[in-house]
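Encoded as structure tokens, here's the structure I'll be asking about.
With one protein chain withheld, the remaining protein chains of the complex are depicted in position.
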Amino acid sequence: MRQSSLAATMVALAAFLFTAGCEKKPSGAAGTPRKTATTKSAGQTVRLTFWHIMDYEGPREVLATAVQRFEQAHPGVVVEVVPIKNDLFKQKLATEIASGSPPDVFHTWGGGLLAAYARAGRVLDLSAALEQDNWRESFHRAALNFCTAEGKVWAVPLDISIVPVWYNREIFRAQELDPPRHETDLKALCIKLRAAGITPFALGNKEQWPGCFYLIYFATRRGGMRTLEAAAARRPGASFSHEAFVWAGRQIQELVALRAFPEGFNGLTDDQARRLFFTGRAAMYVMGNWLVARCRTEAPAFLERLDCFTFPAASEGAGDAGAVVGGTNAAFAVSSSCKHPEVAVALLRELTSARVAKEWVAIGRLPAIGTEVTEQALPQPARRALELLRAAPAIQLYYDQYLSPALALAHKETTQALFAGIMTPEAAAERMEQVARENR
Amino acid sequence: MTGRMLRGAVLAFALVLATYPLVWMVYTGLKTEQEILANIWSLPAQPRWANLAECWVSGQLGRAYLNSLVVGVVSGAVAVLIAAAAGYVFARLCFRGRQVLFYLFLLGMMIPVHATLVPLNRLLEGLGLRGTYLALIGPYVGFALPVSIYILRGFFEQMPRELEEAARLDGCSAFGVFWHVALPTARPALATVVIFNFVTMWNEFAFALTFLKGTHLRTLPLALYQFSDEAGMFVSKTSAAITLSVVPLLLVYFFAQKHIIRGLTAGAVKG
Partner (left out) sequence: MMKAPASRECLISWALLAPAIIFYGLFVLLPIAQSAAYSLFDWSGVGAEKMFISLENYAWLCRDPVFWRALRNNFLLVLLSLVIQLPAAMGLAVLLSYLRRTRSLFRTILFAPMMLPAVAVGLLWSFIYLPGDGLLDRFLALFSNHVAFGWLGRSDMVLPAVIAAICWRHTGFHMVLFIAGIESIPEELYEAARLDGASEWQVFRRITLPMLLPVTRVSAVLSIVGSLKYFDLIWVMTRGGPAHASELVATYVYKTGIEAQEFGRGSALAVALLAIVFTATLVTHALLRAWARLTAEGKA
């Protein structure tokens, strides 16, 4: 009878719901056999959740093996590793922190957002832990600075990344071009490339952050790092309407007018821009040195054509001609709601150990851990980036990480508006200043 | 006869417009990246079925399918039963405040779901449901109720009363009438609501992204999004992944579409 089969279905459903409701045991890093508690207190397993953004081949495996080693060295501890794509990660983390259930250990870029977490008491102060065994000394000073707020350290960096201008050697050779020294040379270069039917820069500005590199560089070259620092700290007399920012906006709009960027760039994703670059249809690409790691897996044949130079200086202005834009693209913090802080900190030690640093180098990235990086271990283009890093007097942290969340958003939006040509440089600078004033 | 030819032409145009992108995507997923760069229109020289296998594995689509299936089936079943009960009450049984309550349910159709992300996240965390399928099933059922109740109420309202009255005369209780008479008669509408809800939940993204903890419970749209990021540069891989995530659903739909049509009729035509 139909009714009894319906009833049977309902019972089955209920049973299924019940079993489905039971928590699926999370597996540790890929393929780890379950560790049963041995020496831990009262036979309880310690569970940690670890979220990071390295969800692609290369870095993902490095972190996974590091976690595996940690679990083997600490029986009774199970770490659930969750790699999440970049922008999804930001959104998920924001929701979790707002609803009071953040992961135990998570990725951070340092800067203003980390400082906001610190001020709200959401992350653990690691300063004391750093004093033990000279752990602090193993880190690159600038990278650690990015993780510092109000004199205390809230995260530890694994990675240090810089943003040079990558270029296609073959194209430059064919067009008989040299790396530009000043922005005037750069513009001439763009005109020449366009005339030859090549897109000068690969740019996919849909997510707004790739275009920001240009603004930051121009502003830093013209006004120096202190201009931004003063404006962000709201020092008397300092403002986001400073001439350096306006000039930077103007340079961007001039480049757009010269068609330095691909058609429809404001709607292209960074992936699509990278594709243009790797297939030889764009000559240059302003991007972080993680590009080398991507090149290794996505287009290994392109590695030999890849090289980089530092962003051109401003022909006039009292800025920092040698500074590079960069940051730490893998730093880890511990949530203050973590139930086992000592274990979490131990995990951090493993994640920033010399062993992991070596593996990080092997995939083409630069470690923030100061052990001697053997140049031979790096793929050639990355060695060049390392040279630039060593030669740079200072590193300017990406604005969208440096500034507070509200200002960071305004920065991304005004910059995209500049690229779209719907805002004048003066208006964009003024808007930044206005947001800064509203959100002291 | 030109009227007929015109009609045929328009129809053919509509068909091509609707299906060409899908067909293109399917065979593009079987090409190599170089082939795509060389000629975007061409059929693959040799279909690379391996593409599909690779995507399945690296995107962990198998697990994602299972998760989406479990969540979709359970939510769909629970939602339709609850909605049928409620729809029946609204259609047949009178009580004070019936209309107000019904409008309150309709309100749920108008709400932008993102506004509920943080409150629901907190609630689910507090109930300890985050690591389970229930984290999605609960909200999915809740948000499926407005449209489902709307459709089912419409169906029950125009269902002939004779059957129910006959059952009552035979001594059936009110609940019995619902269970033994109304529900079986409503099979087409029920099937429709199930399929409609299933498709909605299958494609749902925002809740799945926010409420699930860990990667083992990831549903298909999430897996697809994650995969498209990793392989975003490769048109062939992304196409293959989309094909995999879409074709099975299309097949299910081909076989089930009769119910969708009949059921949508029930609520819609009488308004």
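Order of writing sets the labels: A and B. Residues in every chain begin at 1.
Going forward, contacts are C-beta pairs under 8 Å (C-beta built on N, C-alpha and C of every residue); 3 or more make two chains touch, one makes a residue touch a chain.
This is a predicted model, so every value here is computed, not measured.
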item: Touching residue (missing chain; options A:145, A:253, A:266 or A:424); value: A:266
item: Absent-chain contact - pick from B:59, B:76 or B:138; value: B:138
item: Option touching the unshown chain, where A:73, A:120 or A:257 are the choices; value: A:120
item: Footprint left on subunit B by the chain that the document does not show; value: 3, 7, 10-11, 14-15, 17-19, 21-22, 24-25, 37, 40-41, 81-83, 85-86, 88-89, 93, 95, 101, 104-105, 107-112, 114-120, 123, 138-139, 141-143, 145-146, 149, 168, 173-175, 178, 199, 202-203, 205-206, 220-221, 224-225, 228, 235, 238-239, 242, 245-246, 249-250, 253-254, 257-258, 260-262, 264-265, 267-271
item: Positions on subunit A contacted by the hidden chain, ascending; value: 90-91, 94-95, 97-98, 113, 116-117, 119-120, 122, 205-208, 262-269, 272, 405-406, 409, 413, 416-417, 419-420, 422-423
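By definition in this document, only the chains that are shown with their structure count from here on.
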item: Subunit A-facing residues of subunit B, complex; value: 37, 70, 74, 77-78, 81, 117-118, 121-122, 125, 129-134, 137, 179-180, 183-184, 209-210, 213-217, 225-226, 229-230, 232-234
item: In the complex with subunit B, residue positions of subunit A that touch it; value: 2-3, 6, 9-10, 13, 16-17, 20-24, 26-27, 49, 55-57, 80, 82-86, 88, 91-92, 95-96, 98-101, 269, 271-272, 274-275, 278-279, 298
